[in-house]
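Omission of a single protein chain aside, the complex is shown with its protein chains in their original locations.
The block that comes next holds chain A.
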Amino acid sequence: MQTSLSSSSSSDTKPEMKEHCDHRADCLKMIQLILDGEATEQQLAGVKANLESCKPCIEMYHLEQEVKELLTKRIEKRCCPEQLVATIKSRILTFS
């Protein structure tokens, strides 16, 4: 359930941007739900307009997205050593 903040049509006049957010902490929680794909349609509909017109929230959204990408794409994935796979397969053969 990913959503894009930059998807609003470019032909529309931009909505007036809010420079300050009175609900940063709550907005942040909602942003995380959205990026985790855990927000319901209802929750999405309720916050989408606000997220698109609130500057601090857009910045938080980009930060959360960036941090998530750092974790998924930049940290090296360790693969299981072949030797361990072989050991496990031979160990279970001795079970019964």
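Structure notes:
Heads up, the rule we're going with is that contacts are C-beta pairs under 8 Å (C-beta built on N, C-alpha and C of every residue); 3 or more make two chains touch, one makes a residue touch a chain; residues count from 1.
Basically, contacts and distances are computed from a predicted model.
Matching "RNA polymerase, sigma subunit, ECF family", "Cytochrome c", "2Fe-2S iron-sulfur cluster binding domain-containing protein" or "Pimeloyl-CoA dehydrogenase large subunit" against the UniProt entry of the left-out chain gives the name "RNA polymerase, sigma subunit, ECF family".
Chain A residues in contact with the hidden partner, per the touch definition given at the top, are 24-25, 28-29, 32-33, 36-38, 59-60, 62-68, 70-72, 74-81, 84-85, 87-89, 91-92, 95-96.
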